[in-house]
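Here it is, the structure in full.
Left out: one protein chain. Kept in place: all the others.
As written, the chains take the letters A, B and C, and residue 1 is the first residue of each chain.
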Amino acid sequence: MEPGKRLSAAVAGASGYAGGEVLRVLLNHPHVEIGALTGASNAGTRLGQLQPHLLPLADRVLQPTTTEVLAGHDVVFLALPHGASAAVAAELGEDVLVVDLGADHRLADAAAWERFYGSAHAGTWPYGLPELPLAGGGRQRAHLAGTRRIAVPGCYPTSVSLALAPGLTAGLLAPDDVVVVAASGTSGAGKALKPHLLGSEVMGSMSPYGVGGGHRHTPEIEQNLGLAAGAPVTVSFTPTLAPMSRGILATCTARLADGASAAQVRAAWEDAYADEPFVHLLPEGQWPSTAQVSGGNACALQLAVDEHAGRVLVVSAIDNLVKGTAGGAVQSVNIALGLPEDAGLAAVGVAP
Amino acid sequence: MEPGKRLSAAVAGASGYAGGEVLRVLLNHPHVEIGALTGASNAGTRLGQLQPHLLPLADRVLQPTTTEVLAGHDVVFLALPHGASAAVAAELGEDVLVVDLGADHRLADAAAWERFYGSAHAGTWPYGLPELPLAGGGRQRAHLAGTRRIAVPGCYPTSVSLALAPGLTAGLLAPDDVVVVAASGTSGAGKALKPHLLGSEVMGSMSPYGVGGGHRHTPEIEQNLGLAAGAPVTVSFTPTLAPMSRGILATCTARLADGASAAQVRAAWEDAYADEPFVHLLPEGQWPSTAQVSGGNACALQLAVDEHAGRVLVVSAIDNLVKGTAGGAVQSVNIALGLPEDAGLAAVGVAP
Amino acid sequence: MEPGKRLSAAVAGASGYAGGEVLRVLLNHPHVEIGALTGASNAGTRLGQLQPHLLPLADRVLQPTTTEVLAGHDVVFLALPHGASAAVAAELGEDVLVVDLGADHRLADAAAWERFYGSAHAGTWPYGLPELPLAGGGRQRAHLAGTRRIAVPGCYPTSVSLALAPGLTAGLLAPDDVVVVAASGTSGAGKALKPHLLGSEVMGSMSPYGVGGGHRHTPEIEQNLGLAAGAPVTVSFTPTLAPMSRGILATCTARLADGASAAQVRAAWEDAYADEPFVHLLPEGQWPSTAQVSGGNACALQLAVDEHAGRVLVVSAIDNLVKGTAGGAVQSVNIALGLPEDAGLAAVGVAP
Partner (left out) sequence: MEPGKRLSAAVAGASGYAGGEVLRVLLNHPHVEIGALTGASNAGTRLGQLQPHLLPLADRVLQPTTTEVLAGHDVVFLALPHGASAAVAAELGEDVLVVDLGADHRLADAAAWERFYGSAHAGTWPYGLPELPLAGGGRQRAHLAGTRRIAVPGCYPTSVSLALAPGLTAGLLAPDDVVVVAASGTSGAGKALKPHLLGSEVMGSMSPYGVGGGHRHTPEIEQNLGLAAGAPVTVSFTPTLAPMSRGILATCTARLADGASAAQVRAAWEDAYADEPFVHLLPEGQWPSTAQVSGGNACALQLAVDEHAGRVLVVSAIDNLVKGTAGGAVQSVNIALGLPEDAGLAAVGVAP
């Protein structure tokens, strides 16, 4: 990129939580300027009505989500309903960096996609989780350099994959008995008007959701953990809704592999993340909280070996909208475009 | 009990959350009148200063926690620090019903007690979880009739034991691979002034707590599940703190026993709780929330068989201060004294 | 009423927050049995789906809101949209006690109704705020004995009227400079699916609502305060939405009348509520909180004279769904039917 040149970015679906958070992150990005903003039913509305916290963009008006509006930008972020992104990307051309914040292009297994989403598989794009350690050595980061298509991971898969991958790559965890229970803030369920998402229902309440027939994020989690392990991984995954707007706390356990020691376990995670600016293994004894990463692009981790139960416990905390969505997306964009990976991003959270 | 006679109840430790909730429940109890209220550092203080919601008792003044003050009541509830209840009970005599809301008398295994609490074991009292199915048939309820000593279960063990026991009694769950992640409201951590319990820290945040060396509630959970299974049960248990004042949501999974079917699983829980007024297996597909049991003595349950992971998922919701503490205590008192088991108690929650 | 006889009560609009709370209160009422439950779009649905906390009524199915369904009950509670209650009441006949939880019959001033609601005035029913002191002496209670029509007050008017009326009746407050700012939990805004009521929007946020052109509750507040003062009262009223499910905290100030003393002020409120079981003037220096009245039928009050500003400050706390809606309704029903005024009701709150 030429010195001083700023890249233009468009955001399709700017009225939702994912689109709004992309804009919040981009407002801090030194190399990006914000171009077209689009919506579906909200086209024609001031952004100030829809995203009142984005005060510097309050007077922007949403345009319809068409190829004409989105064309001519260097980067296009798509925060669209399932099934819509492939067609838009095809029309934008191969030299535009298209970033799909939805689920359409995450899974390599078309059958798994169709089973969980009930529609045709749109294809598979490079998966935007740079820190993911891979079984044969290396990181997922290598697959993102220079790409013009990025599939942004789901928020749950981000938190769970970062939590467990190092132990699987190192062969310290049995791959067939992984149990994860994750609590998410309500923004993870989106801005759709559903009765169970009303404030009156949510405050003071915890409940599971999307369980029973297997959660849509399970195949994505298993895909990532399988890449880390180099072998299939089976996960029991239960998401719950917590009375907070943001954050995921993923409590992950897996059976300790035969012969593995607690020292090996700690070393594996330390090694995996020693040089990662956004993944923080906390000092022993300090456990993560979602508050500590709220508004920031960090993933905070802690682990312990439970000798009694023969399991390793790993807890990770992320902000579902930042590291789990918009921050992770911008991080991958930075890699794709050869910018500093942390441009516009910070690990620091907003607390209390 | 003679018609019209009201039993007198004293509450030691009336300034804390457990003691306050016992009083709230007793204010609705048709057969009990509230006698002496005691405190330690709060002796001499109006209850209205300490428990402003207990408006009908606002002018009561706390007395010191002495045998003289507590003597002469039919029932004495002890909400005291660890290690204090045995001595008080010994002095009150064997004909007084003494109800220990603390942990001192819950465990049968003295060694486990000493490992987790670091002090001498005080002994074992009949355990106040009436609905617990036992391996040889029957319920824990039978051990409570006529007793003059009751060990009130911990709130986590109540939620987890009711969730999993039916499957263990029926032999449908493998006892060696139980994983539980439970979220609790902050009142479960008590009224002690600790930085991480400040509202500014708690709101908007989820975090694990008391993990790493094994949680104190693990042996109690394993004891209960062992009684249900008729064999030792090993549990990986992780508690988390949720941004709400009340409630526990326990997400419990166990490996499905070889040859067990989903139909058998559902039938086992239906049979176990069909006649229990306070344990509600919800209609298939409806999952529990802590809001739905807030303020009430109910435990709401739902389960599913995850064929993919080979595990059974059971989620239970209780109010930690009611079914998990004061309501469960009064339920056991009713049994001990031959009163209707639901006297003063209701399953209905306060929502939204 | 014959000994042992239970009155039957129907609830129209049982799927909303007001209707649900009426049911929760009635489940504790010793003299009422719950009859027909009706809904509009929810007719045919199990109550357990709509109000999962009402576990004892979970299997009840909503019927359509028709006169046939509602007929034959002793009491009919109407939690219906504006404009619907008058026609239903007319068909039920004059011997049925009809309780309108909506706004239709609260205002005596038809013009004020039409200005704020934009539709024809339905008429005026006896106003269900028993404790309201009236200018000429006496209480509103006297107008409720034996009535077969009750207009349940709005939740804001309940909290503000109880806060300020004693000082107006006693001539200690200037009637032309009353300023009220009240914070309400989100249940006060109902169960309608509106974006600003989503949990993600509400948690962590305070905002005003329904302001600018004057709030619909202003004329009702002024009507009540006018009855207390015996002269017109003008109020500046601003409601705000707080991140909690329940509760109203009304911060009310009025200019101290010339010559009035702080001692007279305190005495006026003490005298007004000394014998009222549900209105609690707290000891000096203790200020009310919504938590202390949550789930209970109490109104907690405190006041202070601000000599510097020349104003009296009165703060009241109620549960908007109990004293502000369903509890207040049942209290008035008890009076109308000659039952003990507190039957089924308690002042005690659910806290923490």
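Definition applied: a residue touches a chain if its C-beta (ideal position, glycine included) is under 8 Å from a C-beta of that chain, and two chains touch if they have at least 3 such contacts.
Note that the structure is predicted; figures quoted are calculated from it, not measured.
Judged over the whole assembly, touch between the missing chain and the shown ones holds for A, B, C. Among C:L27, C:A71, C:A86 or C:L313, the one in contact with the hidden chain is C:L313. Note on the undisplayed chain: of the listed residues C:P175, C:G226, C:P243 or C:G344, the one touching it is C:P243. Within the complete assembly, A:V293 is the residue of A:L78, A:L227 or A:V293 that touches the hidden chain. One chain of the complex is left out; on chain C, the residues touching it are 177, 179, 181, 183, 185, 198, 200-201, 203-209, 211-214, 218, 234-236, 238, 240, 242-247, 249, 251, 253, 255, 285, 287-292, 294, 302, 304, 306, 308-311, 313, 315, 317, 351-352. Seen across the whole complex, the unshown chain contacts chain A at 17, 20, 24, 27-28, 46, 48-49, 51-56, 58, 186-187, 203-204, 245-246, 280, 282-283, 286, 289, 291-296, 298, 300, 346-352. For chain B, the residues in touch with the chain missing from this view are 17, 185-187, 191, 193-195, 197-204, 243-245.
Just so we're on the same page, only the chains that are shown with their structure count from here on.
As for how the two copies chain B and chain C face one another, over half of their interface residue numbers coincide. Ranked by number of C-beta pairs in contact, the top chain pair is A-B. One simple way to say how far apart two chains are is to compare their mean CA positions; for chain B and chain C this gives 35 Å.
Among the residues of chain A, those in touch with two or more other chains are 185, 198, 200-201, 203-204, 243-245.
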